[in-house]
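Heads up, one of the protein chains got dropped from this complex, but the rest are sitting where they should.
Going in written order, the chains are labelled A, B and C, and every chain counts its residues from 1.
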Amino acid sequence: MKIGPLSISPRTIRNLRKEFRSSGLARIGVVLIALVVLAAVFAPLIAPHNPRTQNLDRAQLPPLGFTDTEQQTQTKIVDGSVQTVTRNVTVNATATYPLGTNALGQDMLSRVIYGARTSLLVGLLGTVLAALLGVTVGLTAGYYRGRIDDALMRTADVSLAFPSLVLAIALIGLFSRFQADVAYRVSDPLVTSGLAGWFRDMVGLPTPMPETFVIPTVVVLVVGFVNWVWFARIARGEALSIREEEYVKAARALGGSDVRIVFRHVLPNAITPILVLATIQVAAIILLESSLSFLGFSGTTLSWGFDIAQGRGYLSSSWWIATMPGIAIVLSVIGINLVGDWLRDALDPGIEGEGGM
Amino acid sequence: MSEPAPATARAGAADGHGAPEGNPDDVLRVRNLSTRFFTEEGQINAVESVDFTVRDGEVFGIVGESGSGKSVAALSLIDLVDSPGRITSGEVWYRDADLADEFRDDLPEAVDGDFVDTRRLPEGVRRALRGPAFSMVFQDPMSSLNPSITVGEQIAEAVEVQRRARANPRSTRSRTQEYGMGRLIVDTLLPNRGYTSESSMNRAIELLEQVGIPDPAERAHEYPHQFSGGMLQRAMIAQALAGEPDVLIADEPTTALDVTIQAQILNLLRDLQEEQDTSVVMITHDLGVIARMCNRVGVMYAGQVVERGTLADVFESPVHPYTEGLIGSIPDLDDPDPRLQPIGGNVPSLLDEEMGGRCFFADRCPKAMSDCLQDIPEYAADEGCDDHAVRCVLAEREYSEADALPADYFDRNKEVRGDE
Amino acid sequence: MGYGRFLLKRGVQGVGVVWGVVTVVFLLRFITPGSPIDTVAPLDASQETRRQIARELGLNQPLYVQYLDYIWELLHGNMGYSYISSIPASVQVFQKLPATLELAVAASVVAIVLSIPLGVVSATRRHQPADYAATSFSLLGISTPNFWLGIMLVLMFAVELNVFPTSGRAYGFMQSLAAITGPRPFFTVVTAWVASLFLPAITLGTYFTALITRLVRSGMLDELSSGYVRATRAKGLPETLVRYKHVLRNTLVPVVTVLGLQLGTLIGGAVITEAVFAWPGLGSEIIRAINARDWPILQGSLIVIGTGFVLLNIVVDALYAYLDPRVVAE
């Protein structure tokens, strides 16, 4: 198989297949990831409602299979003291809102589906950014060794000394003060092209979907920036060993330029552990993003972490608001971790536990 | 007591009562031992109905190509087969009068005279035999010593465990002295070694000296990575001898070493064996080692001992075509016939489903006949001497061209069976 | 190279990293938008007042002078004064440190106490129910965001069952110690302390329990298949010794390394756990300082965390070298 300049040997493919066949867990992982990816990509087609549309009359509906006894409280102030009349109203779940609604009457299922977009986008873009940065630094350090290596790796040490979550909230918190735009709004091609509308009309979900989607750019930049170290470490280790290989020596002896050697010989051979690390990093960054949105350092409201933070205030009355997005996070991260385990077992790149939340 | 049974047709007779007949000097009688691995690909018959005996103070060699099951057979002796492998049947009779007395009443079927069948003993007891009864030297000394513990400490452990065992011979617990995770944490945090004692360390140093390591007192405090391969193998031997075993199993002890070192190690083993009168089971693929070291020898092929007997029996009058082939593949300096006769074909698959009821060597055998397409029992090779046994119909009859299988018999059958 | 020299070398490297941390923290203020004057000065402050404040904060000096001043003051233990409370940053930060340390240590204890047995059981009973249970738990553990776990634990154990406090920190370790002699009943104090620590420690510890369980399991499986295990058994060593003294000990070597790398995750996890449980530690302090632009506190906290990270890593390296003597040789 040929992916750009990177080739994957048939043996690798065979290992992957063999591990996949023998491991039911890998299959579960692939299914989970597929679900998340489908939800993220086709959100405007499959979300039953517009995730931003509010309906205060339908707020805090329980998910299917549950009934909620809501205490409707009428409050009046008499002489500064509150008099309340409470009556119990049974609220039934409806199939219109399978996962219930939040305090604003927004559909939780649609929000969970759209939240997959944010998580996946930040996870993927952040990982790509971290990988670009880290692999460049790591290959440079490992290939040139000596002072360049020392300098870059000490920088990595300093960077490691700041926990990624702490560094991320510091950077987002400090930079977003004056530049309120921590997010970049792009139009959703599925909606603007009319595809979503056509599809929804066809299946009988005529709700118009949001035409734009928010990419929390600052969050992407920051999570990419705080996670480069892991890639740098792996890439450096690989470069250090690969540069000693005969074919690299030969290429150098033939006068190949460093850039060319790195791209033609070192990078392709270092790609396996980098890919495995990248898989794990996507999970780590999804967790990091949800933590950031939970703490209020995020650029979008369509995020699992944000919904958990919102639902936290309603735990006692409407447990599902904080629970559903949490389950979504757990399932998608489990999916990625299972696939990561599968790749690691099949490719055996010898990394364990690199990269944190 | 058992009736005098002919060596012939012994393979199928698993009556399980009493030790097999043999020489009174025997220290170990292995009978019908089978070890299988239960893997995802299927059942692998690594050791298949193996019989042999080891006598006091002799070196018994097991020779075979890699993959013939000889290492697994060795591990089976000392009960160290790891999951997914399991010893599925067979008896390992070991001569120990004290042990026999102890179990004579409780486990009568496990005792026969001075012999006990270790397979029938409780697991704790069986494990306790490791060290004082059996011990083992492994192929690669580098990976067979724990890299993070000093060499002396590791040998001292082996000494210590026997010291404790002697203090309370039949309690396995006494050897651990509640050495659990709590003790590990203490040992890890504090720089004292909780298990070994000073005297066992001194003994370890003695042992190191005995195996010819210079400055043993200092080297005892070094780590395996600070030793050379040869030195490390000497240390391994010292460790194996720490329990003063009756039977020392040496599994390819020189394979991983430089040629120059190999001879030294073999000499060392030879000297120690003579000095201590230990029995040695020498496992190797190297016929030269066999010829140099062994009194008696067993040839393994596809999990079976296909021929066994004294060195002279096997080397000078081999019966089994495989043995002949093996010996034929050694260049003989005395007889400068340049034409060696390598054995054609490959070591067979040991997958159960792919092993038919036939002589496993038949597909490579130049003398394969239609008789070979059935289970082959062990036959006595020479009349009146049940020491030389062979699993080949040629022990009973002559090769006949008429019965010979066609050359492409097995290839055709493969195609029919649709195997890869 | 001896053990001592090895540690010395690591120590020197550590000092270099701390210097880097200080420099980054110092520069952070200059690369982020806004001036500290905005935080300190009243909204309607005159230009004169602002200049006055700039002088007091030393902001009118050239950058390198400010930098050298900052390092000089740091070396004397002075991190400046909080813009909000006027309390010395060093005092305020170190007051918050014990709570965070307590949380981190408790979580580590939870993690180590639970994970190593789990990992050992999982590895030694491979493909048995205990292994499946431990593997599933660890997969779930590394995949669950700890803030969500914390919320769910509060919902279950504090709100519904009311067996643990919902949030906050009662007494703390030092006060619990002091209660031995102090006026408050010792048992009550310690119970309250442990109860308040329980849910946060579980919340923070779960990820690490799961992570270490996985590491121990896979490490132990690797080790169990290595040659020395067979040799160790062959020489008659009982299984307990084989399993713990030899295998587990060697398994811990890579575990310790990974944990060293994961210390940052532990501290990051502490920050968010503190936010969930209103735990008055360094994490809450950092979030407050960021929102309030309280630079001395933010800088002080980051330096303390960075230095702590470096120190702990030296400890980890020392432990690593102790567990695996080959390291020193390299």
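To be clear about the criterion, a contact is a pair of C-beta atoms (placed from the backbone, for glycine too) under 8 Å apart; a residue touches a chain by one contact, two chains touch by 3 or more.
Basically, contacts and distances are computed from a predicted model.
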Among "Peptide/nickel transport system substrate-binding protein", "NADH-quinone oxidoreductase subunit NuoK", "Dehydrogenase" or "ABC transporter", find the name that the UniProt record gives to the complex chain excluded from display. "Peptide/nickel transport system substrate-binding protein"
Kindly name the visible chains that come into contact with the excluded chain. A, C
For a quick check of understanding: of A:Ser23, A:Thr53 or A:Ser241, which residue touches the chain that isn't displayed? A:Thr53
Absent-chain contact - pick from C:Leu57, C:Met79 or C:Ala158: C:Ala158
Only one of C:Gly16, C:Pro88 or C:Gly227 touches the unshown chain, namely C:Pro88
At which residues does chain C meet the chain that is not included here? 34, 38, 42-44, 49, 81-82, 84-88, 91-92, 95-96, 99, 154, 158-159, 162, 165-169, 278, 280, 284-285, 288, 291-293
Using the document's contact rule, name the residues of chain A that touch the chain not shown here. 52-54, 56-57, 59-60, 71, 73-77, 80-82, 84, 86, 103-104, 173, 176-178, 180, 296, 301, 310, 312-318
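The rule we apply is simple: only the chains that are shown with their structure count from here on.
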Which chain has its C-alpha centre farthest away from the C-alpha centre of chain B? A
CA centroids of chain A and chain C: separation to the nearest Å works out as 24
Mean-CA-position distance for chain C and chain B (Å): 52
Which of the residues in chain C end up touching chain A in this complex? 13, 16-18, 20-21, 24, 28, 32-34, 139-140, 142-148, 151-152, 154-155, 159, 207, 211, 214-215, 218-219, 254, 258, 261-269, 271-272, 275, 283, 286-287, 290-291, 293, 298, 302, 305-307, 309-310
Touch list for chain A against partner chain C, complex: 154-155, 157-158, 160-166, 169-170, 173-175, 177-179, 283, 287, 290-291, 294-295, 305, 308, 312, 315-316, 319, 322-323, 326, 329-330, 333-334, 337-338, 352-354, 356-357
Inside the complex, what are the residues of chain C that reach chain B? 116-117, 120, 126, 224-228, 230-241, 244-246, 248-250, 252-253, 323-326, 329
